[in-house]
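Heads up, one of the protein chains got dropped from this complex, but the rest are sitting where they should.
For chain A:
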Amino acid sequence: MTALAKEKRSSGPAAGQVPANDSSGLDASGQHSLLRFITCGSVDDGKSTLIGRMLYEAGAVLDDQLDTLDADSRKFGTQGTQPDFALLVDGLSAEREQGITIDVAYRYFATEKRSFIVADTPGHEQYTRNMATGASTADLAIILIDARKGLLPQTRRHSFIVSLVGVRHVVVAVNKMDLVGYDETVFRRIVADYREATKSLGFASVRFVPVSARDGENVMRRSPAMPWHDGPALLPLLETIAVAPERQGEGGFVLPVQWVNRPNLDFRGYAGLAVRGRARVGDAVTVLPSGRASRIARLIGAAGEASNAAVGQAVTVTLEDDVDVSRGDVIVAASSSVPAGREMKARLLWTGERALLQGGQFLLKLATQSANATLEVLHHSIDIEGFRPVPAQSLRMNGIGFVSLKLDKPVIALPYQENRELGGFILIDRISNETVAFGFVEAAAGEADAGGVATGQLARLRQTLIRTVGRSGTPDRRLWLAAVSWRLLSTAGLFLAAWAVTEQVGISAVLALGDIALRPLLRRLHALLWRERADSALQDGAGI
């Protein structure tokens, strides 16, 4: 047994009490809450060391892995005889040899309060696309800053990319505080610099923690070396931080058809992952882009035959009518608006080795749709250190630009801000088959292409109304009618009861109307009382 493993077994902070992969922490809905986050920052800021340290402190590094770490640290380590926690995550030989992170690594660990999926992403500019990949599925980003160096160009680049892919919460970990003598003024200056630099990026929350990843200061518990820091240590902060709830449930049902399941003549199902809303058997739907209408006949979910399905579920639907549907078509609730068009305005993160030029032709993949895309206009590129548009003739690797694309067939898309699945796409080089760009839809033009798609203020009003009362003939409408009739009946009952006692129409009417008006108000107040409390500092601007 090695020294490290021994120390862990006897006095390690979490050994024995918090086993790895424990999931006793449940959220309010009785489910284990999950936080997906990434670490990013410049080269040698200590990202991998920090993750290795967090895994270790959370008890997620098991004894045989600690033994391996001990041996590896002596062979490849950069910390002398001390364990080099970066070696827990840098899994490729090339990474160990060079002591850098090349590719994104996903690690899984849990504390008693929360479980985590962390993507450790590379700091080198050359590997920015791997960093963006990690960010694309994250709820939160930890941005590391070396206390000795302060903000670097890469800090600004990563902050911008994080905001581009829609990560709304940032924790800035000012690392290597041990090397600046745990000096509060150094920390304060970096906090001020970062706030100033990123104020235009629109993060919902930005928090700061001074740490020393190598020594574990302010990682698991508050550091006695930095008594001036009044916030929580990093891991406790991640355990409690509230990230904005997913909003993709809003709006009507959308199912991009992934595969047509046709085992025999009697069954034709359309399989895919629902990316918005919910559906019930009997719901009226439209198939885009053809605009054909039908109703849902059967719904098959992961657990078999179902009466309804919701966003995030892998489902197979059958329709009442024999309409022609194939992969790439999109089945949407008849009440919903999803535009289809042959033109698209988007932001691109260019990941190809060769520069993007005007007129370039690519294969675009968005959800399950594919189309040939031509770069019609490169409007400008974005200087991702100053976050300003600059005129550009081309985009080099890791550059970001705003473009217009022309498509050879209608593509059904939504702005990325509204829906990631229908707003995020990739461009593929048709010769090398490489993924050369990540795309973020800003606006899909040519909305008139879609059959019966509603636009404008009036249509939006109508949709809001439909969302509330349901479409006629659907279960939603029945539910709404049932709720209304129950409310009217109970009010009438109260009126009669009051009248029977008081024999005064006025008093009875006031009571009954008060019941109608007051009850929802009281219910809302009561719900407010029982609402789960988020970290107060997160409330401002978080939209919670």
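Here, a contact is a pair of C-beta atoms (placed from the backbone, for glycine too) under 8 Å apart; a residue touches a chain by one contact, two chains touch by 3 or more; residues count from 1.
Following the convention adopted for this analysis, contacts and distances are computed from a predicted model.
Asker: Which protein name, taken from UniProt, belongs to the chain you can't see among "Peptide ABC transporter", "Sulfate adenylyltransferase subunit 2", "Copper resistance protein CopC" or "Membrane protein, Bmp family"?
Answerer: Matching the unshown chain against "Peptide ABC transporter", "Sulfate adenylyltransferase subunit 2", "Copper resistance protein CopC" or "Membrane protein, Bmp family" yields "Sulfate adenylyltransferase subunit 2".
Asker: For the full complex, which residue in A:Gly251, A:Pro339, A:Gly360 or A:Gly424 touches the chain that was left out?
Answerer: Counting the whole complex, the residue in contact with the absent chain is A:Gly424.
Asker: Since one chain isn't shown, list which residues of chain A touch it in the complete complex.
Answerer: 9, 15, 19, 21-23, 29, 31-32, 34, 62-65, 68, 71-72, 75-76, 88-94, 96, 102-108, 115, 117, 129-130, 132-133, 136-137, 165, 249, 258-259, 261-263, 267, 269, 271-273, 278, 300, 302, 304, 308, 310, 312-314, 316, 327, 351, 363, 365-368, 420-421, 424-426, 428, 433-435, 438
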